[in-house]
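Missing here: one protein chain of the complex. Every other protein chain is in place.
Chain nomenclature is as follows: A and B, assigned in order of appearance, with residue numbering initiated at 1 for each chain independently.
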Amino acid sequence: MTVWVEGFLVVLVLTNLWLLGSSRLLSCIAAVSVQGVLMGLLPLVIRIDAPLWRLLLQAGASLGLKGIIFPILLLRAVRSVDARREVEPLVGYSASLLIGVVLLVVSLYTGLRLPIPGGATPVLLVPAALFTALTGLFVIVGRRSAIVQALAYLAMENGIAAFGMALAEQEPLLVEMGTLLDAFVAVFVMGITIFHINREFDHIDSERLSSLKDTPQ
Amino acid sequence: MGTAGISVLQLALSLVLAPLVPGIANRVKAVVAGRRGQPLLQAYHDIAKLLLKGSVYSRTTTWVFRAGPALGCAAAMVALAVLPWGADASLLSFEGDLILFAGLFGLMRFLTILSALDTGSAFEGMGASREAWFSALAEPALLLALASLAGKAQSLSLAAVLAGPGIGGGRGAAVLLAAGAVFIVFLSENARIPVDDPATHLELTMIHEVMVLDHSGVDLAYIQYGSTLKLWALGGLIVGILRPRTGQWMADCAIGLGGMLCVGIATGALESFIARLRLARVPQLLVAGGAMAALALALSLVR
Partner (left out) sequence: MILILVLLPACAAVSAYLIHSDRVRRVLLVSVSAAHAALVCWLWIDPAWFPPLGAWLAVDALGQVFLGITSLLFLAVSLSAVSFLKRESGTTRADPEEGFLFDNTPEALFTACLLGFLSTMTLVTTSQHFGLLWVAIEGTTLASAPLIHYHRHHRSLEATWKYLLVCSVGIAFALLGTYFLAASIPAGGLTSMTLSSLVANASRLDTRWLKAGFLLLLVGYGTKMGLAPMHTWLPDAHSEAPSVVSALLSGALLNCAFLAILRILSVTAAAGLGQFGRHTILVFGLVSMAVAAGLIIGQPDYKRMLAYSSVEHMGILAVGVGLGGLGDWAALFHAVNHSLIKASLFLLAGNILAVYGTKRIADVRGALRAVPVTAALWVAGFFAILGAPPFGAFASELAILRAAVESGSWAVVVVFSLLLAAVFAGMITVLVRTAQGAQSVERAPEPALSLVAPLSLLAASAALGIFIPGFLDRALWRAVMLLGV
């Protein structure tokens, strides 16, 4: 694994730590956008075995979607919601960072032990992918702001897609495009729902969305 | 010159040049702000002036208050003797001196905190508790970063740890991360922005300065000198992590001096462009540094 690939993957891991530790909404959006850009460039960096036009198409679509369109959509949602106020998270930021370190150790441990078929993948790719997915999952659970949850869902998808790239050989173009399209529509629908939530409730604190429950009789 | 001679020369250079670095930082800040600023040698003038003054001691203090500053300065000097700077080995290098290095700063902190508590003043107690809290978060970052470098060098001696090829070698990412983590510790330990504003005069916002409010005269001189030594030591650590190594002791010395100049400029630039963090956010920064150090450690263990 060359120095560039390793550095690239380390930056990917750092964006996750960035997402875990940032309290400001714009900072979270920036973290996930940078991650999206990295994801777009990842197939080119780890040099997947595929024709160049396909790699460029994939990279371009991914970059455009994850690095540009998603942040724009979410920024629009933020502005319409005017959610600059911080919503206190369920798990504090320092605690999140510490748990992030634990997750990192876990991903490194598991990732390095999973035998990937074909020997050409960089050693750090699977741990980085697992860490990104786990970070996304943890942030969904640990934060209350609906926009941050949508961002964390994106991060989770990024991680899983990165893992898919580690098994690069048989991912047909159609499925790649389908996955991207799904991610796009998901973010779109989530953005609209967040807009509605804010209009309805005047907040985007998903912890307070709790009127539907089974109360004991 | 023999190795011991070189080490003595380096130690002497460090002891003499240490107060220059805050001067450089202040000059950079002034230039960026469009002022002329203090003279570069202002720190020397301040220390000299204080050495000539007498000390005033409060009746509530004990011998701890009097002993603290001198012992702290001594600890800083020993730390400088341990740090290899410029050439391969320092005066006091031995296997495991890494821990001693970190421990000496702990000792210095401990003495400062004790002196602060000894005065019985509310402000100083507040400063002491903040100092204790932040250094509790910063120490793991420092130790993890040093551990990651030690892991690669397979040795617990600072000389071996800092003798690596720096960024130029194949393990660039781990080195950069470790250097980043140590830089955050550097900012925290030396009360630099974004952790603490050295130019503030409001006691409630101080962390370090408030602990030494009651010292005066020779004691204050020791404290100020000791803090410049600490700045030099931690800055030297960063430079040592990042620098490439030639074999030549004169070239290495020159590179080391250049590195310290860069550290001074960087500190000044950072202070000019970044605002100080809210006190509640400082732990986040330190934990982030710790996370970076943990990542560096993990990276260095992977291969």
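We take it that contacts are C-beta pairs under 8 Å (C-beta built on N, C-alpha and C of every residue); 3 or more make two chains touch, one makes a residue touch a chain.
Only a predicted model underlies this, so the values are computations on that prediction, with no experimental measurement involved.
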Partner chains on view for the chain not depicted: A
In the whole complex, not just what's shown, which of A:Thr15, A:Ser33 or A:Gln149 touches the removed chain? A:Gln149
Tell me where the left-out chain touches chain A, residue by residue. 115-118, 133, 137, 140, 146, 149, 153, 156-157, 160, 163-164, 167, 169-172, 174-175, 178-179, 181-182, 185-186, 189-190, 193, 196-197, 200-201, 206, 209-212, 214-217
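By our rule, only the chains that are shown with their structure count from here on.
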Whole-Å distance, chain A centre to chain B centre, using C-alpha means? 37
Interface residues, chain B side, partner chain A - complex: 170, 172-173, 177, 281, 283-284, 287-288, 290-292, 294-295, 298-299, 302-303
Can you list the residues on chain A that touch chain B in the complex? 3, 6-7, 10, 13-14, 17, 21, 23, 93-94, 97-98, 100-101, 104-105, 108, 112, 123-124
